[in-house]
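Got a structure for you, written out below as structure tokens; questions coming shortly.
Note that one protein chain is taken out, while the other chains of the complex remain in position.
When the chains are written out, they are named A, B and C in that same order, and each has its own residue count from 1.
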């Protein structure tokens, strides 16, 4: 079955009753004040067709979804061993910001999608780029074709004021020799990446290279190699949803990446990229209605990687 | 590209130089004495074609590969919640027999493919089946079409003599109320499952339902539903290779399950099931040459789930 | 100031209002049914004087206090290295029955007073004594001069029925090569030791050697050397009160050993042995009113080791 606007609308109506049963992220005020009623879904096919429903053109804080973008940029800039000597490829089996595992494993984060790993990626980008923040923004604008994408400065500043645990993570990695730059500027870059404001349509377009063997459907450019694409999808499938990757694979069966802003992207390799948005989260920190929407989508169109 | 016997032979020759660089499992004598020179690969397509090379008809100890078979049987016998209330679906992020996580998570194993989880599955089978050991053997014989499959009694007895850690795991789960039967008989069943002797051809045929929406290609029977098939593949993809699932996904990109006997099965949903065997293991406990053979196979035939 | 019966009575009245604010151990029925109103204190001076108040002649389940007796017996039977190669001398910093530390530290328990350590001691006694259970009983009878001391068979049997966690501990140590005998008989001995029924007077007399350079005041016999006495007291002071050793030292300032039956023994080296009993426990598992009674006693007589 092919996805249609009606299908997306039906799915959103079916999951809307979940609103009120999750919890909007409230560790910073700028996220807490987002309306829990927002609900959106967008599909971008490898043919370049956009199918959308709900608040799919409204920009929101993409938060950890940015980790997939930052890792892609790092994979463009660095040789594999320069990345994978400093961060692992295995699921963490622990809360996404735990320091226990980081200490036990000598400052090498489990994967690039837990906070520690994304901070290492931010450190890598800081080492090689003269203006990493500007570069990442341009990368997002180019891939989405949306030149109005901006950083939400209030969110970035607010994250910075609640950055003690991430500072602890960065300093611990420094103590193990796995952090090269000054902690504060790197964290600032990291929080800016999390504060990117993008819509579901933006996101689906941006990550289209993951569904298309590394070629951006939007720009037609080869962003990463086919092998790197497969690697990125493998990492997303095993590590992309915090401590809920197994459950997501079991229910949805697509590589994906979530953010505490309530967005999730998911990939059907060879076919399409999907983005959903619903701000309320489940206990693992993934969008409650968003996950359910993806599960329904997977069932209804009969697609999954498994 | 379609797999051929020549392709498999080429791959085995390409990986053969890895022999000598891994380590045959030696925690029990019966495994330690297996020749490290063994090398085999078999493909079973959804059309019912067998393609094989090397020692593909020689039976070996399938060890943890049996966990996928036991879980399948449990999914046939139990409602989902009866299983998933007692065992999780998330990667463990720790060594496959660690008790630390089990204690922290109150006796609920992370997933059915670490030892603790497989022991819970064995406990479930013991509760519902009058002769669980016989039933599993019949299940394997039926799915493979090979009526000569047996338990290696020497291996099972030897495992039982080195079962202290698994006994500790079972007793700890009992202390948390997550174990219903007597420990020793359940462990005995568990070790017998691990001691199944099957060839690569047997294995590829046995697990054909995972590539074929739940229908065994060998028997034509529906073993599990299409949804259960997707769920099983999702669990294999995120948890099937001990603490090397992420690396395996990154390199091979297929759902799989390994055993310390050196076997690995891998699934290309909709197309085929693959089994490899090479007794030497990498540090994660997965077949060294076997993993490499699957990576090459994935590259050469251009198939992966990502 | 010298202790008198009046002093003990005054102290018991002062702490009596704490009854109702703790919690009687209820993990086995035989302990749960003990009246929470019981309150007792006994002092045995190095001159052989008994001073007592409350229910000081009523026998109760000494539980973990037996660990000090078992260790003493092991130190009589074994060379130091035969003991200390198998069990440490450091506080555990974790709940008394946690397996996390035991796994991290390769099956070597932190000290002989956590469960794992006491089970190693029980294993040692089982290896060298033909009738370890009988020998320990005789040891208690001889040291206390009370020939009526018995094992509470109901308590021992009840513990055995709730022994899953301790079985897990023993099997894990076996997996690390730190357990020599069959698990079940050793646990049975261990639970019998815990099920010794002794009164405060019995206990104060029994442990008088710890206050008297190794010589039992009751029997006049040298039980352990002066150096061993100092070592035993050092272990009691740093590890004798589960995860409340620091707090106990801070408040009471005496080497001591508690049991979940609500008993505590404490030592004033060179002067006297004290035993208290009140069944309700604080969150660390130590007698709530008993600890307070010892703190008052320490203040009023102006004695502590610090």
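Going forward, a residue touches a chain if its C-beta (ideal position, glycine included) is under 8 Å from a C-beta of that chain, and two chains touch if they have at least 3 such contacts.
Note that the coordinates shown come from a computational prediction; the quantities given were computed from them, not determined experimentally.
J.: Please provide the labels of all shown chains that the missing chain touches.
T.: Spelled out, the missing chain touches these shown chains: A, C.
J.: For a quick check of understanding: of A:19, A:77, A:129 or A:167, which residue touches the chain that isn't displayed?
T.: Within the whole complex, the residue contacting the unshown chain is A:167.
J.: May I ask which residue of C:144, C:189 or C:229 touches the chain that does not appear here?
T.: Checking the options C:144, C:189 or C:229, the one contacting the hidden chain is C:229.
J.: Per the definition of touch given earlier, which of C:38, C:52, C:67 or C:110 contacts the omitted chain?
T.: Touches the omitted chain: C:110.
J.: Since one chain isn't shown, list which residues of chain A touch it in the complete complex.
T.: With respect to the unshown chain, the touching residues of chain A are 98-100, 103-104, 164-165, 167-172, 174-175.
J.: For chain C, enumerate the residues touching the unshown chain of the complex.
T.: So the residues of chain C touching the unseen chain are 88-94, 101, 110-111, 227, 229-231, 233-235, 237-239, 243-247, 249-250, 253, 255, 269, 304-306.
Please note the rule applied: only the chains that are shown with their structure count from here on.
J.: Please list the single chain whose C-alpha centre lies closest to the global protein C-alpha centre.
T.: Located nearest the centre of all protein C-alpha atoms is chain B.
J.: Quick check: how many Å separate the C-alpha centres of chain A and chain B?
T.: Roughly 32 Å, centre to centre.
J.: Between chain B and chain C, what distance separates the C-alpha centroids? Give it in angstrom.
T.: The computed centroid separation for chain B versus chain C comes out at 48 Å.
J.: Counting only residues that touch at least 2 other chains, which ones in chain B make the list?
T.: Chain B, residues with two or more chain partners: not present.
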